[in-house]
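Yeah, one chain of the complex is gone here, protein chain that is, but the others are all in their spots.
As written, the chain order gives the labels A and B, with residue 1 at the start of each chain.
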Amino acid sequence: MKKSTIAVMLTAALAAASLAGCGGGSDAPATQAAATTAAEAGAEKEEQAEDAADAADAPEQAADGELIKVGIINNDPNESGYRTANDADLKKMFCEENGYEASFAYSLKNDEQITAAQKFIQDEVDYLLLSAADTSGWDSVLKDAQDAGIGVILFDRTIDASEDLYLASIVSDMAKEGETAVTWLAGQNLDSYNIIHLQGVMGSAAQQGRTGALDEKVAAEDSWTLVTQQTAEWNSEKAQQIVQSVIDSGTEFNVIYAENDDMAKGAVAALDKANISHGVGKDVIIMGFDCNKWALQELLDQNWNYDGQCNPFQAAYIDEVIKKVQKGESITEKTIIMDEKGFDASTITADDVENYGI
Amino acid sequence: MTKKKMVFASRQIFIPIAALLLLALFNLAVDPSFFKITLGRNSAGDPVLTGYLMTILDYGSEVAILAIGMTLVTAACGGQDISVGAAVAIAGSVILRVLVGIGGDGTLQAPIIVGFLAACVVAMLFGAFNGVLVAIFNIQPMVATLILYTAGRSIAAWINNNELPIVTDKTFTYFGGFIPGIPIPTPFFLAVICIAITLLALRFTTLGLYTQAVGINASSSRLNGLNPVFIKWLSFVILGLCVAVVGLIKTSRLSTINYSVIAKDIEMDAILAVALGGNVLSGGKFNIMASIVGAYVIQFLTTTLYKFNVSSDALPAYKAVVVILLVVLSAPAIKDKLMGMVKKQKGVG
Partner (left out) sequence: MRNIHKTFPGVRALQGVDFTLCKGEIHALMGENGAGKSTLIKVLTGVYEKNEGEIYLDGLEKPAVIKSPQDAQNLGISTVYQEITLCPNLTVAENMYIGRGSAKITNWKKMNEDADQILTNLGIPAKASQQLSDCSIAIQQMVAIARAVDMDCKVLILDEPTSSLDESEVEKLFGLMRDLRARGVGIIFVTHFLDQVYEVCDKITVLRDGQLVGEYVIEDLPRVKLVAKMLGKELDDMEEIKDDNQVYKGDDEYVFEAEQLQSDAGIRPFDFHIKKGEVNGFTGLLGSGRSECVRAIFCADRVTGGNVKMKGRPVKLAKPLDAMKNGIAYLPEDRKIDGIVGDLSVRDNLILAAQVLRGFFQPFSRAEANKFADEYIKLLEIKTASADTPIKSLSGGNQQKVILGRWLLTHPEYLILDEPTRGIDIGTKIEIQKLVLKLASEGMSVTFISSETDEMLRTCSRLVVMRDRKVVGELSGEDLTQGKVMETIAGGEAS
């Protein structure tokens, strides 16, 4: 029963979308009609139909009447809330309604990603969007893409390759995220900083950026010490065990600098068990990254102190780049750094949680 | 006669206990404070015992519970289930789905027991699926469970529509933490309950005899009226039940789930526990208590390494060393030599 309903809805949606695509700008009324029919199948279709109509007006669509083929290589959306939000954002932007025909490939492994890229090149996509698992090993495959006339746009993560090989790189400046966080921490004016540093998967750009700033500060200041510096591999369970181990050893600490929210959550679970207070005005300062909605809620509840944003919404930036290229404009700035904030528990508002939570 | 029997029976469990003592002695020599246990209060104001040993009891219990099912699967089928971690993710996801639901606000929509029972049913179904592949279609266990190993975490994410539900209810944290007033971590009690049920089952049913008979010689077992297909299948279903319990503990620890990392690589620990327990991985005779001790040995090792600030991504390397040692020590040639040495020693003494 349920299955068939979904199938009907899907078919209706597809029909609406493909009609919109084929009709292009020349036959707007027909598109609208199709959209109306589709809207009857399910309420949510309405939105899509509107999008479809919008897309019909897009310049590139009008120009050649064809969808822009994009191949998107991303990390596993189950990896973290950040990635889930990122994937959802991309899926929302690169749909047929917006004039795109998108194929997705997911992997946390570099070699699998490279294989996917080669496949996309064979499929003759127009643009290759890439969030690389690893920074190295991409030169030859990107050269192949360039030879095939495929525009490569990096998002979320940079790679070690010549700038000529890609059109643009839309990234968070992880180092800047780290700096913002460390500057905030320094602003807390503690007498001494005994920090448990929970790192992400070693070698990832986020880990390197967020670790870098802290390492520098610890090296520079006498009052800053690292009680432990360990990778918990973005994993809350491991973070919990690591912090548990520090608590068991009886070592004093007053800051937990976790490079993502999950690890901060694991750390807090260990603190709760040992009755170590944490949050605003308490014994231990809790810092996280990524601005998950639930994490910002913890800030609002004063259980955590700081959360650094890592903006997952790159799709709009990518779309802008592609549109510029389609119009023949040149990209002046290769590296596009997104706006990112850091939230303080003492100033965060419920609106912030809604707007910036992922 | 009886003395001889005891020596024979204890030989297998001797391996993990020796390993446990070795680790304990090492810690005692390096830093006796390893064994310090303090009674404190947690943030909810309830008494809790803390210390490395409690951490070992706490986290080792997860692997211990899985080791029960894994031992049975190993004994009956002569292979291992590598989809355990993924299955834990599914079980955990089911619990959260039932308790909070998609888009829920974190308050309980159903009693925790309902969520747990649902997880039991689902985990046993997935166990049954693996069991069908292995027992009926005769696919090698590792290959058969590779399917769920690959797909499991995506299924887990799909169950909750890729959302990460959070349970705000305090009672839910009891299962992976502490029950108010009881200072010993709940996972340990859950493990004890599971072990007790298992031992009762082995005592009051013929599960042990049947499993071993099927694992050693399926053809002969069939001619003795047993149904090898059913017994192999049953071992996977029992493992499913163990998986559901671990799913409850894991989700309770953080009141939420992370599909891609929850119970990551736990299957390897469970298999290692079975091996450490001196059980033959190609099936046949087994000793569940030895596997359980093996599970705590692994956690002992992990905790020790954490204490010495060994990077957590280097842990598998240390475990690999243990595996190598085990494999070498259990090789027939080495075993015979060691036995010979022991005998000689005894002869001299």
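FYI, contacts are C-beta pairs under 8 Å (C-beta built on N, C-alpha and C of every residue); 3 or more make two chains touch, one makes a residue touch a chain.
Please read these numbers as outputs of a predicted model, since none were measured by experiment.
> Let's see if you follow the contact definition: name the visible chains touching the chain that is missing.
For the complete complex, the undisplayed chain touches B.
> Could you tell which one of B:F129, B:F175, B:Y210 or B:W233 touches the chain left off the display?
Answering carefully, the residue with contact to the hidden chain is B:Y210.
> From the list B:A29, B:I113 or B:L223, pick the residue that touches the absent chain.
B:L223
> Tell me, which residues in chain B touch the chain that this view leaves out?
These residues of chain B touch the chain that is not shown: 1, 4-5, 8, 203-207, 209-210, 212-213, 216-217, 219-227, 284-285, 343.
One rule holds for everything that comes next: only the chains that are shown with their structure count from here on.
> Just curious, how far off is chain B from chain A if you go by their C-alpha centres, in Å?
One centre to the other, that is 35 Å.
> Write out the stretch or stretches of chain B touching chain A in their complex.
It is residues 33, 36, 40-45, 48, 50-52, 55, 59, 153-154, 157, 162, 164, 166, 177-178, 250, 253-254, 256, 258-264, 302-303, 306-307, 309, 311-313 of chain B that touch chain A.
> Would you mind writing out the residues of chain A in touch with chain B in their complex?
By the definition above, chain A touches chain B via 76-81, 84, 108, 201-202, 228, 230-238, 240-242, 244-245, 247-250, 262, 265-266, 269, 271-277, 292, 294.
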